[in-house]
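Omission of a single protein chain aside, the complex is shown with its protein chains in their original locations.
Showing chain A:
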Amino acid sequence: MSALALPVVRGRQVWAWARIAFCAVMLALVLAPLLWTVFLSFRTNIDLLRQAPLDLRGPYTLDNYAELLRNQTLFRWFFNSLVVSTVTVAGVLTLSSLAGYAFGRLEFPGRNWLYLIVLAGLAIPDQSVILTRHQIFSDLHWHNTYRALILPGLSAPLGVFLMTEAFRAIPRAQDDAARLDRANAIATFWHVLLPQTVPALASLGIYTFLLSWNDYWWPLISATRPSMYTLTEGMAAAQSNYVEVLGKGVLMAEAVVAGLPVLIVYILFQKHIVNAVTGMVKL
């Protein structure tokens, strides 16, 4: 090895180690609060109240999880969240991919104006329409129903934008090829183009699921009967006034349980997430 090459190799090694160290630090920063939450969920409330900082040697307990299991309504709230999130994801994926296909591939009068109007929805914060929305659902007597919890989530301008861009990124030649094979617009959408947007669909689905699963404000004011609470709302309602002092262990156990579906979604779809993110970077 020449004298000139040695510093270059060393430089590369240093750079590689620096990158690993940087990633390790970032990983630790992300993982620390999650692990701390899990750790706290296995400690008794009295320990959490008395000890600061906490002793890692224990004692540990399953009491907080046992208390969760005794709370039957928690399962109802979990089920509600699951229904609302799953149906919302299905609805958003269907509507956004159809709209994205229309905006991205089809020619029709007023397309650009319509697309602009949809995109303008991105600039309107949820808070500014909440009163009107609440009034509409009141007039329809839809509060405390799944309809009320699901419908607002289906309006997803970001989803339409993402899917439009995903459809636009597919070469036009594929439409022509499909047309030569006598495929109509629906067949082209379903058999040729939609399968190529799976990474975008995956990222949109995960994003929508997270948004819906973690939503608090709309369920808070629309679902006012405990049987219709979602998990976020139910957990907040179940907290005693001073839970942050007196019931921290149970609170942490609830946080762990509430976070599990999100974790499962990530584990199941991580390949698609990576593809979606790298795909979007390429766009």
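One rule holds in what follows: contacts are C-beta pairs under 8 Å (C-beta built on N, C-alpha and C of every residue); 3 or more make two chains touch, one makes a residue touch a chain; residues count from 1.
Note that in this section contacts and distances are computed from a predicted model.
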item: The complex's invisible chain, by UniProt name, from "ABC-2 family transporter protein", "GsiC_3 protein", "Bacterial extracellular solute-binding family protein" or "Putative phosphoesterase"; value: "Bacterial extracellular solute-binding family protein"
item: Hidden-chain contact residue, picked from the options A:114, A:198, A:221 or A:257; value: A:221
item: Among A:13, A:94, A:135 or A:184, the residue in touch with the chain that has been omitted; value: A:135
item: From A:49, A:106 or A:268, residue that would touch the chain that is not displayed; value: A:49
item: Residue among A:71, A:155, A:174 or A:196 that touches the chain left out of view; value: A:71
item: Touch list for chain A against the chain that is not drawn; value: 49-50, 52, 67-68, 70-73, 134-135, 137-138, 143-144, 220-222, 224-226, 233, 236-248
